[in-house]
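Worksheet: the structure to be examined is printed underneath.
A single protein chain has been omitted; all remaining protein chains appear in their positions.
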Amino acid sequence: MAKITLENLAHSYLPNPKSEDDFALKELNHDWVDGEAYALLGASGCGKSTLLNIISGLLHPSQGRILFDDKDVTMSPTTQRNIAQVFQFPVVYDTMTVRDNLAFPLRNRRADPAYIKDRVQQIAAMIGMEATLDRKARGLTADAKQKISLGRGMVREDVNALLFDEPLTVIDPHMKWELRTQLKSLHHEFGHTMIYVTHDQTEALTFADKVVVMYDGRVVQMGTPQQLFETPEHTFVGYFIGSPGMNLLSATVEGNTAVVGGTQIPLGKAFGAPTGKIELGVRPEFTSLASGDEGLPITIKRVEDVGRHKIVRADFNGTEINILAPEGATILPEMNRVIFDPAGINIYSDSWRVAPKVA
Amino acid sequence: MSLILEGVSKVLNGQTHIYPTDLTLQSGTMNVLLGPTSSGKTSLMRLMAGLDVPNTGKIIWGGKDVTGMRVQDRGVAMVYQQFINYPSMTVYDNIASPMRLLGQSKNQIDAAVKKAADLMKLAPALLDRKPLELSGGQQQRCALARALVKDAGLVLLDEPLANLDYKLREELRAEIPKIFEEAGSIFVYATTEPEEALLLGGNTATIWEGKITQFDKTPTVYRQPVNATTARVFSDPPMNFLTVHKTDSRLDFGDGQFVTATSGAFAGLADGHYIAGFRPNHLKLGKEVADALSFTGKLTVTEITGSETFIHLDHHGENWVGLVHGVKNLAIGADLNVHLDQSHVYIFAQDGTAVAPASYATTA
Partner (left out) sequence: MNKAVNQKAWFLILPVLLLVAFSAVIPLMTVVNYSVQDTFGSNKFFWVGLEWFEEMLASERMWNALGRQITFSAIILAIEIPLGIFVALNMPKKGFWASLCLVLMSLPLLIPWNVVGTIWQIFGRVDIGLLGYTLSALGIDYNYTQDFYAAWITVIVMDVWHWTSLVALLAYAGLQSIPDAYYQAAKIDQASRLSVFRFIELPKIMGVLMIAILLRFMDSFMIYTEPFVVTGGGPGNSTTFLSIDLVKMALGQFDLGPAAAFSIMYYLVILLVSYVFYTVMTNLDKRDGH
């Protein structure tokens, strides 16, 4: 187990990167604390796989250093980093039995056979494959194979970090839940440093203590699931996390009031006078419909009954606003206003969140 | 025109894929086939399309028996989970291909392709590209546009969004009903996700192990399931179940929790054992109504979807799932109190038949 430090790290696939746009991974300083579970979350092409490959040693960064427990491993090959990785597609040794698959990393490191035997048994119990230990790996289902890959990653007790590269892509939906849950409890039990790359918000938020959201080669926010939900640092986080995502409206802000299309909206906290392109962000969960003169005037376009709640699609001067209404709520035609809960409002300047002034 | 299945069944190698099924689909409607993987959705669609011939029963379309008729002669369009386009043709030619086969005029084709591309939000610049140069979402839009221009009487969509990122899925899912509403064909949409069925609206048929368990308006199927199987299929995460006991006017939920049923739906139940079912989102962390039932369970896992949290509880060895709004940070392994409004409880007989619907569903 180790702490992983990234120092001024950046990577470009071009030989001579000139502008910032040439970098697939923009400059980054970051500490991965020993024993924590992290998720790297982002859409495809955001640089999350590049970062993972740099950590695992498959790719050497164009600039910066990477340290494992303060030891520089920037140029060390994968074999010397003592990491384990689970890939998108299950990687198992087809001709070996499940037992031999699990024992393989230990045998290659010449561990004591008695120890290997015990350890394999223990891992098999953890991944729930004791009954199939003596079967050939070939012919097993995708999720069983992925469990073997996972087990092979966990079998060494001394790994610096366990890396996951979208490990549930090929797994059947109802098995995903089981594997995800299992991973989480394994982390609680063993406390490995884990880094999990995914584009699926549920996987990331469920698995990780801290989620690193990446967008366009940059880390836009690192935080707990709660922070990502309540205070998205970047409008992309607001959009990407949660469904439907956060509503964004052009606004001007002065002190503790925002003005959106001529309507004053109380913010509950003071923001001073932020400059740049100002937007007000509010999640559908913090909005409610009303009739009367209070709130932002809107027209309801459609109401979608999702069962557990209703999603109201409304229009405000050409901008779509999504409003969540409770399951039993009746949506009346005269409802032409939306009210924002001040606690759920964030203010953005040029897409980045403006911190409220502490009174 | 309507599509009528009369006692249609399909047996293959001694395995029944579809039990005898009666189903009537009206034109201009969206019909969702909802069921888990390999429950028979695709088999049923293949029968509707004419890709397979049923072992028994008749398929009547527009008053005409089409049971043995080949798919080519039926005027059916189909979109699959995989993004299927002609790789060597441009997007424009892909969309135009079904009309060209029908020998329509150049101007007609051009107008239809542009309209379909516009509806599917495929920018004109994309029309000259090859499908494989597009993103997954755009490829599937191309396939959908092709199905749209065909102007087929029956459009079959087999989990068309399953292979897309969830954000893309969210956007396309909102657009599909709007687009197909106007077309006036019969739409059949297969999905494994209850939420997708609800968003698409229209009618829903729930399928379980080759049998259609209920077919009605989507909200009706969701809120008034006729049996426990439908309720289970149309609930994600799955519905929670609990054995309850009725003696006189007392419906006992165990742990000292009971409902006095002197009037309402529960009053009419005969004495005996029943299965109570309730949806995860009706399990509340706070006591919202005074007469709510309260339970205690050990929290095993929490899952966070971004704006909601799934809580998994161990309640006397049964796994219960709750779904609460917002991101909750709860201690794993600790005891958790949860509350359930009795109006959200469905009662099923031991054989799964619904005997008392949840009262909130019938009053709303």
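So that you can tell them apart, the chains are marked A and B in the order they are listed, and the count of residues begins at 1 in each.
Here is the rule we go by: contacts are C-beta pairs under 8 Å (C-beta built on N, C-alpha and C of every residue); 3 or more make two chains touch, one makes a residue touch a chain.
This one's a predicted model, so the numbers in the text were calculated from it and none came from an experiment.
Where the complex has a chain not shown, which of A:117, A:138, A:301 or A:357 is the residue touching it?
Of these options, the touching residue for the absent chain is A:138.
Based on the whole complex, identify which of A:89, A:115 or A:352 touches the chain you can't see.
Of the listed residues, the one touching the omitted chain is A:89.
Of A:60, A:109 or A:188, which sits in contact with the chain we cannot see?
Of these options, the touching residue for the absent chain is A:109.
Kindly note down the residues of chain A that lie in touch with the hidden chain.
Here the touching residues of chain A are 56, 58, 77-79, 83-85, 87-89, 91, 93-96, 104-105, 108-109, 136, 138-139, 149, 152.
One rule holds for everything that comes next: only the chains that are shown with their structure count from here on.
In the complex formed with chain B, which residues of chain A make contact?
Contacts found on chain A: 43-44, 172-174, 177, 180-181, 184-185, 188, 199-202, 205-206, 224-226, 228-230, 239-245, 283-285, 304-309, 313, 327-328.
Sort out for me which residues of chain B touch chain A in the complex.
Contact set of chain B toward chain A: 36-37, 165-167, 170, 174, 192, 194-195, 198-199, 201, 219, 222, 279, 281, 301-307, 312, 323, 325-327, 329, 332, 360, 364.
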